[in-house]
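What you see is the complex with one protein chain gone and the rest in place.
Entry: subunit A
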Amino acid sequence: MKKSVLLGTLTLAGLAGVAQAATLDDVRGRDALNCGVNPGLTGFAAPDASGKWQGFDVDFCRAVAAATLGDPEKVNYIPLSGETRFTALAAGEVDVLARNSTWTYSRDTDLNLDFPAVNYYDGQGFLVPRALGVTSAKELDGATVCIQTGTTTELNLADFFRVNGITYEPVPIANDAEGRQQYLAGACDTYTTDASGLASVRTTFETPDDHIILPEIISKEPLGPAVRHGDNDWADIVRWTFNALVAAEELGVTSANVAEMAAAPTENPEINRLLGTEGEFGAMMGLEPQWAVQAIQAGGNYGEIFERNLGEATPIGLARGLNAQWTQGGLLYTPPFR
């Protein structure tokens, strides 16, 4: 009697332990990638009018799904608030968290996450109505500030006002949609989050020109996809999928010409290694030889993804800035495919 109970206990405990197995096998077994995204931030991740998820982070999820499963449509989008995202990732609810999350020391070490890449270099700014008559963040003394709870911006905000010796009243909100609604209702004088997020929110206003983003950028916010610490193979897949998109832009591989370039080896050996026409680079990660081709076909290279979702032709109208290739004065610098 006692023995069988013990055995049963051990079996169950063993089952609980197995849940931590290789993420790639989980994804393949499920035949879908669980991707944690922002519940609604135009340009980064938001469902469009037909309910299809669109955005910069969404395109990254699609690229990872294409690289691992061969089909960019095999993604389950799981919207997560700022407060719940890391718990959801740690609990295995999502395989990768592409939810404009800032890479910080304590998140990397203490929260046991890994940030395989930085896909957007950002900084925190303030959005104010033009009518408020404020031109600098240092004039915000006594302001009521809408702030997403559970984010780095919450801590930066406290530091910024402390350093400048001015006061504020925080109004905690859960996500960008609520922030937009509270800000427009006048429940706060200013809304603060990453500058890209502010630009995105502003495009959804009826009169975007009545609102300005203050010149001060008060923090460094390297945003990137996050995975659980401990599964290095999976982290490698996420990292090199991103690197493949960046390298593709650098090497002039686009969604339009990738099929043609991958059909036969080209003159450039690096392109050949990237697109699997030379060497066994896919197998090194346990993927198909064509993994990078599929990732690039999903939504184009980094530049195409950026221009389509955030670029100057879109209502959000962000310049590449720090997010340009290193050859263009930006910070995007992928290690070589060799």
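Everything below uses one rule, namely that contacts are C-beta pairs under 8 Å (C-beta built on N, C-alpha and C of every residue); 3 or more make two chains touch, one makes a residue touch a chain; residues count from 1.
The rule we apply is simple: contacts and distances are computed from a predicted model.
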Name of the absent chain as recorded in UniProt (options "RNA polymerase subunit sigma-24", "Heme exporter protein CcmA", "ABC transporter permease subunit" or "Succinate dehydrogenase iron-sulfur subunit"): "ABC transporter permease subunit"
From A:110, A:206 or A:267, residue that would touch the chain that is not displayed: A:110
Residue touching the undisplayed chain, where the options are A:150, A:265, A:289 or A:330: A:150
Residue numbers in subunit A that touch the chain omitted from display: 1-2, 5-6, 9, 12-13, 16-17, 20, 82-83, 86-87, 90, 106-107, 110-112, 132, 134, 139-144, 149-150, 154-155, 157-159, 162, 168-174, 182, 185-189, 228-230
